[in-house]
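Working notes, structure below.
Left out: one protein chain. Kept in place: all the others.
Here is subunit A:
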Amino acid sequence: MTSPVLRDARPRRPGGIDLKLYGPFIALAALIVIGVLVNPVFLSPGNIGNVLTRTAFIGIIAVGATFVITAGGIDLSVGSLAAFSSGMAIVAMNATVASLGAGVPVVLVGMLVAVALGLAAGLVNGLVVTRGRIEAFIVTLGTMGIYRSLVTWMADGGTLSLNSSVRAVYRPVYYGGIYGVSYPIILFAVVACVGALILYRTRFGRYCMAIGSNEEVARYSAINVDRVKLLAFVLQGVCVALAVVVYVPRLGSASATTGLLWELEAIAAVIIGGTMLKGGYGRIWGTVVGAVMLTLIDNILNLTGAVSVYLNGAIQGTIIIVAVLLQRGATARR
């Protein structure tokens, strides 16, 4: 899993390890040690499986966010988009179940709706940012509110629930797997690999970094800045859609609270992973590690009774800051 990082590693300082690259991995290892100390159950296959499966949603979204952030943008709409497309997928499946019967085709319709919406939403964000010449922060803050209200409106303020017979067909997509590895984990791994390939091995990936570090220079270097940015947002939209595809079968419902604050978690995962918030430098495997860390913190806190539940947020905050300090401190010293 770490090989692309290794290959991409810059020449090391003699006798030291590059903390900018390995910081997130060291932090993760430390967190795992803490987990084991807190409760030996932590390492049980059941718990590891749960944690990784849960990470899949934020992880997949965060891989997309790595591109947007690397290219100097930001997407705040991912959480509400996830809620909205979950809702639309559920509505579409409920509407087609009568004519198609509860089977695989209906589930495919739902998945298609989710992916189409993700694509469209990415396009809208990207086009308004590039054509409208508006900061990504404002554009996606706007779409964030729009999607959140739309799903609340669709659900009458309540919950959209998937038809129970379709649910039975769709359920294995979250709860099933191959050789004990659940499908969300597999999808997460595939998305991460493809993401790493695109970011490190394609022209598009390098353009993202170039635009993020200096947009004007990138433009003078004959890079089609608008198209690259647009593509980054589309990629983000597709990632959200893929997350939705494995999210919907978990509880078979969407409501106004679905995907709340996912945008912040995704951004946090990206930054913990070593990507620069101001753009220009992106790390896919770091993002993966960042996403896993965020879920691990919650998990470890749930596995212990030692810490007052009122302090959960404080501990999360501290760990996040320390994790980032680990790499930034090292960079500054160089």
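Everything that follows uses one rule, which is that a contact is a pair of C-beta atoms (placed from the backbone, for glycine too) under 8 Å apart; a residue touches a chain by one contact, two chains touch by 3 or more; residues count from 1.
We take it that contacts and distances are computed from a predicted model.
Within the choices "ABC transporter substrate-binding protein", "FAD-dependent oxidoreductase", "PadR family transcriptional regulator" or "2-oxoisovalerate dehydrogenase subunit alpha", the name that UniProt assigns to the complex's undisplayed chain is "ABC transporter substrate-binding protein". Shown as candidates are A:G101, A:G132 or A:G158; the residue that touches the absent chain is A:G158.
Of the listed positions A:I34, A:L100, A:L150 or A:L251, the one in contact with the omitted chain in the full complex is A:L251. Listed by residue number, the positions of subunit A touching the unshown chain are 39, 41, 44, 46-47, 50, 54, 152, 155-159, 161, 175, 250-251, 253, 255-258, 260, 298-299, 301-303, 305, 309-310, 312.
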